[in-house]
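Every protein chain but one is kept in place in this view of the complex.
Chain nomenclature is as follows: A and B, assigned in order of appearance, with residue numbering initiated at 1 for each chain independently.
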Amino acid sequence: MKLFGYELPQMSSLILWGLLWEIVGRLEVTFFIPALSDIFVTLLEISTTKVFLTALSETGYAFLLGTVSAIVIGIPLGILMGKNRLVDELLLPWVNIFLSAPLTALVPVLMVLFGFGLQAIVITTALFAIWIIVLNARAGVMQINRSLVEMAHSFGATPKDAFFKIYFWAALPEILGGVRIGFIRAVKGVIIGQLLISIVGFGALFELYSSNFLMKHFWAVLIVLFSLAFILAEILAYLEKRVSYYASRRAA
Amino acid sequence: MLSRSNLLKLLSAFFVFGAWEVAGRIPVSFAFPTFLESMTALSILIWDGTLFTAYGETLRPLVVGILISGFLGIGIGLFIGLNRKLDWLVSPIFVVMQTAPLAALIPLLVMAYGIGLTSKVFVVCIMAMPVIALNTGGAVRNTPASIKEMGLSFLGTRSDIVLKIVLPAASPVIFAGLRLGISAGFIGAILAELKITPTGVGDIITYSRSIADYPSMYAAIFSIIVLAVVFLNLLEKLERILFGGLNRGYASE
Partner (left out) sequence: MSETKQISENAVEVRNVFKNYGDVEALRDLTLQFPKGQLTSLLGPSGCGKTTLLKIIAGLIPATSGEVLVNGKPVTGPGPDRAFVFQDFALLPWATVLRNVAFGLELRGVPKPQREEIAVKYIKDVGLSGFEQSYPHELSGGMRQRVGLARALSVDAQVLLMDEPFSAVDEQTRRKFQEDLLSLVQNENKTFLFVTHSIEEAVYVSDQIAILLPRPSRVSEIIRPTGFRNKDKDSIRRDAEYLDIVDKIWASLRTYVE
């Protein structure tokens, strides 16, 4: 939008909403919405407490393990499906099912199988992320120029060479697109996992704050979480744009 | 005769369920029933009607939430798409909502609205609405300028242009957004039942877990996943029937 002929940045309206929040908070309309400035003060206070740092590191750790395993399993699986018709036909229905299935329902199973701890959360996170990664890697491989593959064969590339030097790079833009969406889903997965298991990470913190009605603390944690998720998504979108630039030149 | 792809689908299902059965028989864990045990439990749940009562309970917040998010989301999306100022003002909220783990709001919703239907409907709404609103907004914004100009030049009023040009042009994407919203709504509905108060299918899951009746627990989870997947696939089919011809592009070259 333009104001006085000056183009306002895209997300700048959030400042306006923040102001509105501050006003509603100051007017003490409801107990559930404390003033934004108070929340930030609280945020500074708790950001050095041990519970907060533990929650942050536990969540970060689970998120990292979950996404890394989703990537390490998902990309090669997707590439394999893109290359091999039989594997593709056997697995694609399942990938599609799990892509649209409400995976939340599987968390109780993971809890009884893997215990009420880190392991179950990591698997939840990976389950949320992996399917879209597989699907995108598959799509990326399937659109690869046939002549590129034939060129590699004609120069005598080994299957391993072909895999790492051709398929991976040629499908990279699509793969990254999948990884980006996978990460966004993983953020949701790690939080849902922690909420349901609720004795680790932010799940435990939410329990602590909400049972003691510490509104400012609660919102402070929410803001940290939402900002981290948003920043992560933006960074990945930026990376993806850089790579699609390379991809459009690749096509030329 | 079975086609190759259907044959492979059957084969693949056979492998997966077979692996489940074998893993259950070893057993890999005391909490891992076999496929057949789970299916028996499922047929019992269906037979004695438990499952139907449970779904009546589970689907209520889902349906109400989806209806609310559908109306509000499409309405807001329409305004976002038509008005640049509103777009600037409102879109960022939905963008943040779409990337953020909104599930974290649940404890707050419970504090504010208790553990009843309202909270659960809210959970479904916050999960489903962003994707519906953003898709509608994008689709409306991307209506080809040339057919809007055509409407203007033939003296269409603003409401003519919105109702007869913009909405039909945007409807395939709006519908797809609705489908994604419903998919997110399922996640919300189940999350609400598992986190807020165990009712419906969530109750079967939680209760059978507490008494270590794992086959029933697996059966309930199996049923909800099948229900969601089948429903969403039907929606996708419907989408293709309704808008299939449109995909071949706007009539311009």
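Here is the rule we use: contacts are C-beta pairs under 8 Å (C-beta built on N, C-alpha and C of every residue); 3 or more make two chains touch, one makes a residue touch a chain.
Source: prediction; values computed, not measured.
Engineer: Any idea which chains on screen the missing one touches?
Structural biologist: For the complete complex, the undisplayed chain touches B.
Engineer: Out of B:Leu42, B:Ile80 or B:Ile165, which touches the unshown chain?
Structural biologist: B:Ile165
Engineer: Which of B:Gly24, B:Gly151 or B:Pro215 sits in contact with the chain that's absent?
Structural biologist: If we include the chain that is not displayed, B:Gly151 is the one touching it.
Engineer: Over the whole complex, note the residues of chain B touching the chain we left out.
Structural biologist: Counting over the whole complex, chain B touches the hidden chain at residues 144, 146-147, 149-157, 160, 164-165, 168-169, 245-246, 248-253.
Rule of thumb we're sticking to: only the chains that are shown with their structure count from here on.
Engineer: I'd like to verify one number: the distance from the centre of chain A to the centre of chain B, where each centre is the average of its C-alpha atoms, in whole angstrom.
Structural biologist: Between these chains, centre-to-centre, one finds 19 Å.
Engineer: In their shared complex, at which residues does chain B touch chain A?
Structural biologist: Result: residues 4-5, 8-9, 11-13, 15-16, 29, 31-32, 84-85, 87-90, 92-93, 95-96, 99-108, 110-112, 183, 186-187, 189-191, 194-195, 205-206, 209, 214, 217-218, 221, 224-225, 228-229, 232-233 of chain B touch chain A.
Engineer: Across the complex, what residues on chain A touch chain B?
Structural biologist: Chain A reaches chain B through residues 1, 8, 10-14, 16-17, 32, 86, 89-91, 93-94, 97, 100-109, 112-113, 184, 187-188, 190-192, 195-196, 202, 206-207, 209-210, 213, 218, 221-222, 225-226, 229-230, 233.
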